[in-house]
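The complex is shown incomplete by one protein chain, all other protein chains being positioned as in the whole.
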Amino acid sequence: MRRSIVNDPDQLVPEALEGFVLSHPGRLALDAEHRFVRRAEPARDKVGLVSGGGSGHEPLHAGFVGPGMLDVAVAGAVFASPTALQVLEATKAADSGRGVVQIVKNYTGDVLNFRIAGEISGDDEVETEIVLVDDDLATDTADGGGPGRRGTAATVIVEKICGAAAEEGQDLAAVADLGRRVAASARTMSLALAAGTHPGDEEPQFSLGDDEVELGVGIHGERAARRVPFTTADGLTDLLLDPLLEELDLSRGDELLAIVNGLGGTYPLELNLVARRLHRRLADAGMSVGRSLVGSYVTSLDMHGVSLTLMPLDAELTRLWDAPVATPALSW
Amino acid sequence: MRRSIVNDPDQLVPEALEGFVLSHPGRLALDAEHRFVRRAEPARDKVGLVSGGGSGHEPLHAGFVGPGMLDVAVAGAVFASPTALQVLEATKAADSGRGVVQIVKNYTGDVLNFRIAGEISGDDEVETEIVLVDDDLATDTADGGGPGRRGTAATVIVEKICGAAAEEGQDLAAVADLGRRVAASARTMSLALAAGTHPGDEEPQFSLGDDEVELGVGIHGERAARRVPFTTADGLTDLLLDPLLEELDLSRGDELLAIVNGLGGTYPLELNLVARRLHRRLADAGMSVGRSLVGSYVTSLDMHGVSLTLMPLDAELTRLWDAPVATPALSW
Amino acid sequence: MTRSPSTDTTLPDDLGPAFVTALQGALEDAAPALGDLDRRAGDGDFGDNVRTAMKNLARELESAEPEDYRGWVTAMSRAWLGVGGTSGPLFGMFYRDLAKAAGDGEAPDLGALAEALEAGQAVIQKYGEAEVGDRTMVDALAPAVVALREAAQAGKAPAEALAAAEQAAIEAARGTAELTARRGRASYVGETAKGVMDPGACAMGLVVGALRVAVEADGGEVAADWIE
Partner (left out) sequence: MTRSPSTDTTLPDDLGPAFVTALQGALEDAAPALGDLDRRAGDGDFGDNVRTAMKNLARELESAEPEDYRGWVTAMSRAWLGVGGTSGPLFGMFYRDLAKAAGDGEAPDLGALAEALEAGQAVIQKYGEAEVGDRTMVDALAPAVVALREAAQAGKAPAEALAAAEQAAIEAARGTAELTARRGRASYVGETAKGVMDPGACAMGLVVGALRVAVEADGGEVAADWIE
């Protein structure tokens, strides 16, 4: 049983947004009605970047609002898409005249509400482009039917790369193209040792046997297609790494961007073991982790698990990744 | 039951340190023998700053190594002090000729090993000063007997303020004095809804009834003196805030530095609710949160709980807090 | 007496408020029944979604103070765009096209209304990607659009034409009870939805019913007793 630190579960998201923005005075501002967080000082004369989705994935998305990354992040209820109207208002708030890129994780509700908000924003003469993030290798279906791969931790890369490109003055099409390039080349695998618990609930979203690992989980507490035996940190890392390496078709000398991402209930010591194995295995294969993040960036409440995201780097992506960023959750 | 992502529990700390440093190439370096993390590019001609303690509190301390903060962080086993020899070598590595401030959380083992390392480092002609952090209000005993208040999240403030002072060239005594001033004026209260679980163990360090909250916990899974009834996020925040406000003797118009700190298993939505209540209550009392951190900075494995640290700000402390910092866990 | 093609096809000046108010009442009344249908053959949130839309609508009407058809129907559109899920944005887009039937300050005539309903169907299908027969709101809308177009072409008076459209929508909505869902949350429950009408299709039946009520001289009630 997990009890939550919560007042009225129905008011969790607006209250949390309020607390979050209060904690970043002068840097973030809140539109309480439409539940979006924006930069306190809106950027001028650049392509706007808006993202968002269900809550419960913090620091995604509001944690990435700030110079070098998002202009606006809009929040739905826990694990539920924001409404089209919220997205519309958020999109308008992100516009400084050069159009807005909407970064959307590939879930039916999010896609629908963002696409429609994009369409309607034309009424207010805001040009929009959608970048769909669909990096989850576990939901890759060979035939391309169904809703397609889910969007998970690669969202952070898309937001960072697009953010840097927008900041340096690239135009709407170019920023969107970069985002799509990242989404097309980044893949993620995730596993869980224990599910998260909804605020207000007492039981986790699913439970596992003592020697089971849920392989291929998403970030909404969905069960995965496979349950595999529990093993060591190295073994668990290999469960994520092997399919990624097979999918990505890499060669010796390749440099990768990696995100070792905790799903909420994973402590840093654990993530560092995964990072260690990753570095060692890539080095053994003649490749290297050129850039990486290790931490809890895209969570599923307090799910105990880890995701691994890999993306091949080139000079342009590296430059954009390294560009300055100043947000609550990412800053250099 | 919580299973951990771990290989050999006995090798957890060295393996995690390896993974951590691999994840920050060019910025951090590892002394594997003495288990300390240092800046890849050692600072020159400034007072050195070394801190450390047991593991399991990540990102403390290694997450705070970098320009503007620590020079070296030395790690013991989970919840166990590093040895005097480790501290000695770490202290020597932190020295660039102007002496070293050792920042130590007030636990018998840590204090002993750091004090002795400080003493011995004289053999190598390293001048040292110890700053003891003892902010935990729950362990305040009126008579001053016993081991005194424990050191918890105020450590981050001490490390940041001393780091900024050292970076701007202040001398050993001045840096240590600042640290002591912070330690003397910051106080912390903590509570837990659930204890953390040692890597390799299956059971948490203690368990609570469904309607109990452990008030006054430390960061080693010690049970606290008081168990109080479970309540809302606002109510829980008040449990922390009331004794702090009583202790700190503040007046209207005061500006505070606040750390709303997750103990490991607390998700950001929850922390933001605590932050919200804090802001509202201080505003009601005519005071303000001038600066704050909201996140998991000083953890107790995956303990589900929160600590609140408050320190009155003045112009000098604000300036030093705002000074640039570039570490894995804190950067602006 | 058959009507000639020269029949008066203008619709009442107060079409906007009359339609929106009638629909508001009908949806508020039907929310429990609609929620029940979604619980039996969906994920159970449609009743709440309807209620949220109506709450949004009241707020929109208060803040926007619409003065013409377009303003009133736009309020309904924004009300649904503020709902989320699947039906929210789809209804929102549907009403947005319905609002476009008339310019500022005007009410549409029957032909423009029929075209707007058709455009609304198209936009629902564009974003929702549902075909007729997939057990969605489209199943009720599509035959209503056909019926309205035919009645208008046959020179029927607006009230009569809309009554025909309403009948077509209700019949089709009833028919969804025999369909298997291929879109939306109901698609996950598959065959177990058999015998239960699709709540979105039922709501669409109420929409056409409210249009009928709005053009009728005596302003009757929207029939809803067929939803169960």
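Going by the order they are written in, the chains are A, B and C; count residues from 1 in each one.
Just so we're on the same page, a residue touches a chain if its C-beta (ideal position, glycine included) is under 8 Å from a C-beta of that chain, and two chains touch if they have at least 3 such contacts.
Given the structure is predicted, the values throughout are model-derived calculations rather than measurements.
Trainee: Just to confirm, in the complete assembly, which displayed chains does the hidden chain contact?
Mentor: B
Trainee: In the whole complex, not just what's shown, which of B:S23, B:S55 or B:N113 touches the removed chain?
Mentor: Only one of B:S23, B:S55 or B:N113 touches the chain omitted from view, namely B:N113.
Trainee: Looking at B:L12, B:A80, B:V156 or B:L178, which makes contact with the chain not pictured?
Mentor: B:A80
Trainee: Please identify which residue in B:L88, B:A194, B:L241 or B:L256 touches the non-displayed chain.
Mentor: Candidates B:L88, B:A194, B:L241 or B:L256; residue touching the omitted chain: B:L88.
Trainee: In terms of residues, what is the contact footprint of the unshown chain on chain B?
Mentor: Per the touch rule, chain B residues meeting the hidden chain are 76, 80-86, 88, 108-109, 112-113, 115-117, 119-120.
Throughout what follows, only the chains that are shown with their structure count from here on.
Trainee: Can you give the shortest number of steps from chain B to chain C, where adjacent chains in the path must touch?
Mentor: Between chain B and chain C, the shortest chain-hopping route counts 2.
Trainee: Farthest from chain C by Cα centre, which chain is it? Let me know.
Mentor: B
Trainee: From the mean C-alpha coordinate of chain B to that of chain C, what's the distance rounded to whole Å?
Mentor: Their C-alpha centroids are separated by 60 Å.
Trainee: Could you please state the distance in Å, as a whole number, between where the Cα atoms of chain A are centred and where those of chain C are centred?
Mentor: A distance of 37 Å separates the two centres.
Trainee: Suppose each chain is reduced to the average of its Cα coordinates; what separation in Å results between chain A and chain B?
Mentor: 29
Trainee: Using the touch rule from the top of the page, what residues of chain A touch 2 or more other chains?
Mentor: Residues of chain A touching two or more partner chains: there are none.
Trainee: For chain C, write out the residues touching at least two other chains, lowest number first.
Mentor: none
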